[in-house]
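Omission of a single protein chain aside, the complex is shown with its protein chains in their original locations.
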Amino acid sequence: MTKIGLEIHCQLTNLESKLFCSCKANYREFEPNENICPVCAGMPGSLPRLNQEAVKKATMIAMALNCSTPEKIAFFRKNYFYPDLPKNFQITQLNIYGDTSVGGSGTISVGDKKIRITRIQLEEDPGRLIYEGSSSKNQITLVDYNRAGTPLVEIVTEPDFETPKEVRDFLNILSDLLKNLGVADPSLEGAMRADANVSTRGGNKVEIKNIGSFHDLEKAAHFEITRQESLHDRDIPIVQETRHWDDRRKITVSSRSKEEDLDYRYFLEGDIPWVKINPEIRTELKSKMPESISSKKERYVSKYQIPEQVADVLSSDKFYSDLFEEAHTESNAKEVANIITTELMGLEDTREKREASKLSATHLKDLSDAIQTGKVSRNSSKNALHEILKTGKSVSQIISELDLGNVSDESELLTIIDKIISDESQAVEQAKSNPQTINFLVGKVMQATKGKADPTLTLNLLKKQIGI
Amino acid sequence: MVAIEEIEHVSKLMKIDVEDHSEYLEKVQTMISYFDILDSAGVESEEISMPEIPIEQLRNDEYIPFDEKLIEKMNHYKGTYVRAPKM
Partner (left out) sequence: MNLKISALEFVEEVKSGNITVEEFTAKTIERIDQVDDKLHAFLSVNNDAVDQARSIDKKIKSGESVGACYGMPISIKDNVCIKNSKTTCASKMLENFVAPYDATVISKLKKQDAILIGKVNMDEFAMGLSTEFSAFGPSKNPWNTEYVPGGSSGGSAVSVSAFECVASLGSDTGGSVRNPASFCSTVGYKPTYGLVSRYGLISYANSIEQIGPLTRTVKDTAFILNLIAGIDPNDNTTIDNKNEDYLEGIESGIEGKKIGIITDMIGDGIDPEVLTATKEAISKLEGLGAVCEEVSLDMVKYSVAAYYTITATEAGSNLARYDNLRYGYDFPVEGYEFNSYISKARKNLGPEVTRRMIIGGFVPSAGHTGKYFLKSMKVKSKLTKEINEVFKKFDLLIAPTVPIQPFKIGGKINDPVSLFLIDINTATANLTGKPAISIPFKIVNGLPIGIQLLANSMNDKLLLKAAYALEQTVTLPEVPI
């Protein structure tokens, strides 16, 4: 049997400042070492100043993952030397003196399965290293501390996954959940990273680090399972170790870590008192939490009769479900959901396209209304949507400018219908004997009007003219 | 008793190049042996206590850039990087 456990690191990208200083949490826009101060650069004498909002957001994550949240949280030092760590220790959390990390044990559903969360801890991200020089002699490491001190939440799971596919499903659900909570944008480069530990057939646990993306995580887990199984088959014992994912060769490689590196000498961080989060604050945080994805989905289905699959897609995407909430009314909800999931998501399939889009909730509302009142056909609405994204002009303006409005003028339609009846005499005869076949003639009218003929009106007029 | 191997191990862990470990052995041994007195303190059941701060007193989440280019006051290299040995 395969057991996989995860350690997921997620930056709280929606914060303004770092975990222990007022430098910017989003370090991505800076020149190397431009986003640093004495605190995050670990200058002698500087002290950490804990960010209140980071504690609150991390607590919200714990609540959303159904974890216990303690009344007091404590910080610890994890001591090890590495050039990306300006203090050569990391301030993190641990549960050695009772449950003092932001989140205790919890669960999250992935399909029919419940995945157990071991704990959630708030900690600082290290800086970044760039390796330079080709020959071993002139090789050096360049360090950029801009990222050092970025607020990071580590989510540790029990080894409850049995397949790499379950891992991927979980990460997708978690990623949507974090986005929905408004605490992070996991799609930002480096914002969400994961390590996995894998054991097969009751063998030793192997930790895999350095996995760049979720896609690679799945691949790394696959590789590791195969590697371990083939060792089992040959009766070679699995060594308990840490392996690194080699992104280039797509394999895991044993990392020779020396014994002394494993002694982190954890102890309490004296510069940060234990933070008291009293019940009133926790209640307030809970009440401020946005509606969960599952509750949203349920509401979409039961209140608006939106098909389950559409509701699923819509509720798990924070951006589009927010858009839906703003655009919909009781009567057009289904139409709005439909436009978003079948058209809009396809047109805006990259971050760049989404950011460039000029579409507003008003556009969506107007367009759905236009479809429902027969002002524009579903078919033509696609063209309108395309134009809205590009120009941001109003729906009515676009319908008239592009001449997308439905042909609902009776006399205009009659002229076209009469011509088709005379051109397609064979089909007319067929329709008289088999009324189902009238759809062929409706199609001809649509062709002639480039899809703009009001479909109901067209059918009625055709029947009347043919005499059925 | 602290063995010379432990001194070697710990000086490696603490990243200090000690050429002659025996030079430190005696004093470190004396100091650590003195700590054995802790065994008779009878504190096993004691809880560890720490000062506390209510969450409301923590700093607000505000971006305030440091008022100077700190990197210029640090060892820097290739523009604004810090240079470290190869890993």
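Residue numbering begins at 1 within each chain, and the chains themselves are lettered A and B in the order written.
The definition used in the following text is that contacts are C-beta pairs under 8 Å (C-beta built on N, C-alpha and C of every residue); 3 or more make two chains touch, one makes a residue touch a chain.
For clarity, every value in this text was computed on a predicted model and none was experimentally measured.
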Residue, one of A:10, A:143 or A:404, that touches the chain absent here: A:143
Which residue of A:102, A:184, A:238 or A:272 touches the chain not shown here: A:272
Absent-chain interface as seen on chain B, which is shown: 2, 6-7, 10-18, 24, 27-28, 30-32, 34-35, 37-41, 43-44, 46-49, 51, 53, 58-59, 68, 70, 73-75, 82-87
Residues in chain A touching the chain absent from view: 38, 41-50, 77, 79, 81-83, 86-89, 137-138, 140-141, 143, 263, 265-268, 270-273
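Criterion: only the chains that are shown with their structure count from here on.
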Approximate Å spacing (C-alpha centroids) for the pair chain A, chain B: 39
Chain B-facing residues of chain A, complex: 15-17, 22-25, 31-38, 41, 43, 49-56, 72, 74, 81, 83, 97, 129-133, 136, 139-145, 260, 263, 268, 270, 272-278, 281
Interfacial residue positions of chain B with respect to chain A in the complex: 9, 12-13, 15, 48, 50-56, 58-66, 69-71, 74, 76-87
